[in-house]
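Of the protein chains in this complex, all but one are displayed in their positions.
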Amino acid sequence: MKFDPFIIPFNIGLYFILIYVVTRSVIWFRDLSKPDKLRLQRGFFGIAFGLSLKEIFMESLIHRKILKTNFRLGYMHMSLAFGWFLLILFGTIEADIFSAKHLNAPYKAIFFRFFNPNHGRTSFESAYGFLMDLILAFILSGLFLAVAKRIYSKIVGMKKTTRLKIIDKIALTSLWLIFPSRLLAESFTCGAYGTGSFLTGSLGAWLATFLPAQQMAYPFWWLYSISLGTFFILLPITRYMHIPTELFLIFMRNSGIKTGDQAGTYSEVQTYSCSSCGICLDSCQLNFSAGITNIQSAYLMKAIRNNNDVSEIAHNCLMCGRCDQKCPVGIELSQIRMIQRRGDETENDFRNIYKGYFRSRQTNISEKTNGSSNYNFLQETDHGKADILYFAGCMSHLTPAIKNSMIKILDASEVKYNFIDEQGGVCCGRPLMLAGQDKEARELINFNSQMIWKSGAHTLVTSCPICYKVFKESYYLDVEVLHHTQFIKRLIDDGSVKMNFLHKKVVYHSPCDLGRGSGVYDEPKEVLGYVSRLERSNFEDGNSLCCGGSLANMKISSTDKKKIALDAANELTKNNPDILATACPLCKKTFSSVTATRVADISEIVAEALVGKSIKINNGSHINSIKALANI
Amino acid sequence: MDKFGYTISKERQIDYDSNNRGVASYIFEKEPSFRLCIECGGCSATCTTASFTDFSLRELNILIKRGENDQVRQNLKKCMLCGKCTLVCPRGVNTRNIVVLAIKAFQKSDNYEI
Partner (left out) sequence: MSKHVVVIGGGVAGLEVAGQLSRAGIEVSLIEKESKTGGHLNNWHRLFPDRRNSIEVKEYLDGMTHNQRIILLTNTTIERFNRNKGHFSITTNEGRELTADAVIVATGFDLFKSARKEEYGYGIYDNVITSADLEEMFRTGKITLANGSVPDTIGIVHCVGSRDEKVGNFYCSKLCCVTAVKQAVELREYLPESKVFCFYMDMRMGGAFYEELYREAQEKWGVSFIRGKVSEASETIENKLLIKVEDTLAGRPLKMKLDMLVLMAGMEMSEGGEKIAGLGGLNTGENRFFAAADNHFGSNKSNIEGVFFAGTCTAPMNITETISHARAAVVEVIDYLKDGK
């Protein structure tokens, strides 16, 4: 047999998807900036290509990262992706070795059994058949988990499963039908001819005992072909587009292309690469503490793909970066969210089939500003010259203990410093940036830069991680920017300050903008380890929690913030530490409103431990002895 | 008869009935905590911007609620979104969101969307 009409749906689907992917890639390539095009070309002939192949194998097929986070979920993804890959690979080889002709059309491999029902009688043939059955069984086991996940998502160890839209449901059904229909089609054929290996052979033989196998096989071959065809045609407008897109993503990333701050090819490729694995849902505190379940990155990616208005989703996020850190595909989720924040509201674009296949990219023309300066009331002030500048940050003015401790430490270290925002300063600009108002932020950044530059200082120390991040990343300054924990670490290292050891049990909460946001994990812990008994928690470094107070979320209610703070504080204080230490005024304020454990900034603990030249103490005074009575 | 007697200068009064309170309704809907303000002035006391220029978030809020929009528009953009006000507010008003929504609402009212 050479041909049978049942292969037509499959053939249409296959050629459609091939043409589509090629067209799409051409469009993507065309939209890249010049330098990025060059990068890609260089990547193609360089080491990036090899690296990408390896990564594609490890991540797109084996799903190593998902396996590491959640074995069952990883196995599910692996068996489907890797299994299908093997089935196609070995199927093609099978068709190639065992057919009369070489270089067969793809359908010959896919429907091999239909065209070669008698195959499998020699020992080599049957060994090969065994292998093919094994691969099919492997896929079916994963499929079983996938179906179970939909029905009961706990089985794969996930708390939430991503929600689906109708087209996705059809595509999902066709995907689910592919392998069972192949199994039944092959089994019936084998049953009729008495061939097949342990799976198709035995199932076929058994089915043949009570069913007319010969007649039953044909409809299942049709079903198999239709499922494949439907799946391929719907692929571009469903989440399964991630399968081909991820290959591009990996290659682009390895070629050194960066996300940038406007929507473009690379951000689009990333949005399409999301496999809706749902790992980001489980890492999000808005989800598990506050019960806000529609803004997580998986939903953001989906809403962008669907041309929905995402402004509400984009802004209702702490920008804590937890999901970013965990996404197995390595999508730069925070950056993509920021792109959406910079853009304005878009009209909800209800599905238009054409747009589904060729989506119009949202362009960010920031028309939020009226062109004139918003902050021309700011007046330059002269702070004089200094080597070191200390910038407490807006929030620290509401946590005088941090401010005072820093003054003590700076005084004790005898450096020449200037406390630039002692009387209150100008905001660093990051809150505006987080709100997507870059132009406005730039005004504040320029103002502050002028002042810093004029001081002639070589070091800028700040107590606020929010300021720290923006000083480092968005100020073009010739000074070294340090968070106060880094500065204190240096003072300890070069012996400028002496400290006692405090016999206190301390647990450290890493602030988002300092830890995940700026990669400063070690210095705070080293300082704490130096002055106190630092204990470990379950949420360290990249896995740190967000206190909930994040300025990045302008939509969240104070009640929901508190829920997040409470859960996080409970986790951190599980082992009853004496102090819950942090390195951010905002974390401090947020936590101290929900826990009875003492919350202190690292600077306070250090100031407490300082030896010598200690600052004025009035403990003997009348007023303080009275306060001691009230034992605060 | 109608023309007889005293007239009250328009500028002095908040003409509650004819003022357009669309901006306020827009904010009420999107940010319910806008209703919770008790005019304590905590936000405007701590405000970063207020230490440099004539700006009071509390006052802006109440003027929007009364529909006195003209006095508000230009000032809104002076806010730096620094967030100190949110940390101080005893009523848990989501102050920054109100600023952002108000700016948006004014844009919309210019386009006759609200």
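So that you can tell them apart, the chains are marked A and B in the order they are listed, and the count of residues begins at 1 in each.
Methods note: contacts are C-beta pairs under 8 Å (C-beta built on N, C-alpha and C of every residue); 3 or more make two chains touch, one makes a residue touch a chain.
In this text the structure is predicted, and so the values were computed from the model without any measurement.
Please provide the labels of all shown chains that the missing chain touches.
A, B
Please identify which residue in B:21, B:73, B:91 or B:108 touches the non-displayed chain.
Result: among the candidates, B:91 touches the missing chain.
Touching the left-out chain: which of B:44, B:69 or B:95?
Spelled out, the listed residue whose C-beta touches the missing chain is B:44.
Specify the residue from the set A:100, A:151, A:166 or A:623 that touches the hidden chain.
In the complete complex, the chain left out is touched by residue A:623.
Which is it among A:404, A:446, A:459 or A:543 that touches the chain not included here?
Residue touching the absent chain, from the options given: A:404.
So that we can see where the missing chain sits, which residues of chain A does it touch?
For chain A, the residues touching the absent chain are 397-401, 403-404, 558, 562, 588-589, 592-594, 618, 621-624, 626-627, 629-630, 632.
Name every residue on chain B in touch with the hidden partner chain.
Counting only chain B, the missing chain is touched by 38-47, 50-51, 56, 58-59, 84, 87-92.
In this text, only the chains that are shown with their structure count from here on.
Would you mind writing out the residues of chain B in touch with chain A in their complex?
My answer: residues 33, 46, 48, 51-53, 77-78, 80-84, 87-88, 92, 94, 96-97, 100, 103-104.
Would you tell me which residues of chain A are touching chain B in their complex?
Residue positions touching the partner: 345, 368, 370, 374-375, 377-379, 394-395, 397-398, 423-427, 429, 431-432, 435, 437, 440, 444, 551, 554-559, 586, 589.
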